[in-house]
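Please read the structure below before turning to the comments.
With one protein chain held back, the other chains of the complex are shown just where they sit.
What follows is subunit A.
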């Protein structure tokens, strides 16, 4: 059984001591004492957390509480922010990804990311999906073709685009573009997929498609998704983490968070009585 669901967690401080992040082999991601600063501003104030393989974990919380910052720690995307500084350990499959020796490019092949606004490259649909393979130096045409088709099928886009793979990715609708971005991420076969509000720019039908997709994908991937949509979090995630002002307030099975949260702030937030 997971430690995090043993007991309702009353305070983050208890969480710190209960979780021994370094030992759990079943944990895909283990965060230990993570703190983040942008300049003098402390955006993440010491978070411990573990995420199990093949689950969907939702990050919720009010705007500016640090969800994106925390999520982007997992593929080191914050590294590009000049004022960014962090402390603590983030282990993926047991390896601290902030160690000096870590090859960030290799890490990102393992930890894919889907962004808030669909951002396909201004290239053909095929080239978009093949991009990750090509930058790895893969030349085998048949291999690439197969992977592209597989990824597009997994992203439930194949039937819609199979006849015009040469068309620009930008010519697709917003929802299709986002599925293209998911396919692009899947093509390199990462084990973790990070999604930062992947449906916030999409219509309800496209959103439903992507939610369905996430449900399918968790069989093979570990998914962490940031969302402002409470229904979405409750529909698709197995675990939900509630953040507030740079702290992890409550983290539990989604069912528990949404039916019987143990902390008042969480309850206020999910019922919309926040702030």
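FYI, contacts are C-beta pairs under 8 Å (C-beta built on N, C-alpha and C of every residue); 3 or more make two chains touch, one makes a residue touch a chain; residues count from 1.
The rule we apply is simple: contacts and distances are computed from a predicted model.
Participant: If you had to name the missing chain as UniProt does, which of "Thiolase C-terminal domain-containing protein", "Glycolate oxidase", "Phosphate transport system permease protein" or "Peptide ABC transporter" would it be?
Facilitator: In UniProt, the chain excluded from the picture bears the name "Phosphate transport system permease protein".
Participant: Which of these, A:29, A:97, A:181 or A:236, touches the one chain of the complex that we don't see?
Facilitator: Touches the omitted chain: A:181.
Participant: Of A:37, A:98, A:131 or A:215, which residue touches the hidden chain?
Facilitator: In the full complex, the listed residue that touches the missing chain is A:131.
Participant: For the chain left out of this view, which of A:43, A:58, A:77 or A:249 touches it?
Facilitator: In the complete complex, the chain left out is touched by residue A:77.
Participant: If I consider the whole complex, including the chain that's not displayed, which of A:43, A:92 or A:113 touches that chain?
Facilitator: Spelled out, the listed residue whose C-beta touches the missing chain is A:113.
Participant: Please output the residues of subunit A touching the missing chain, sorted low to high.
Facilitator: 75, 77, 80, 105-109, 112-113, 115, 117, 119-123, 131-132, 134-136, 170, 181, 184-185, 188
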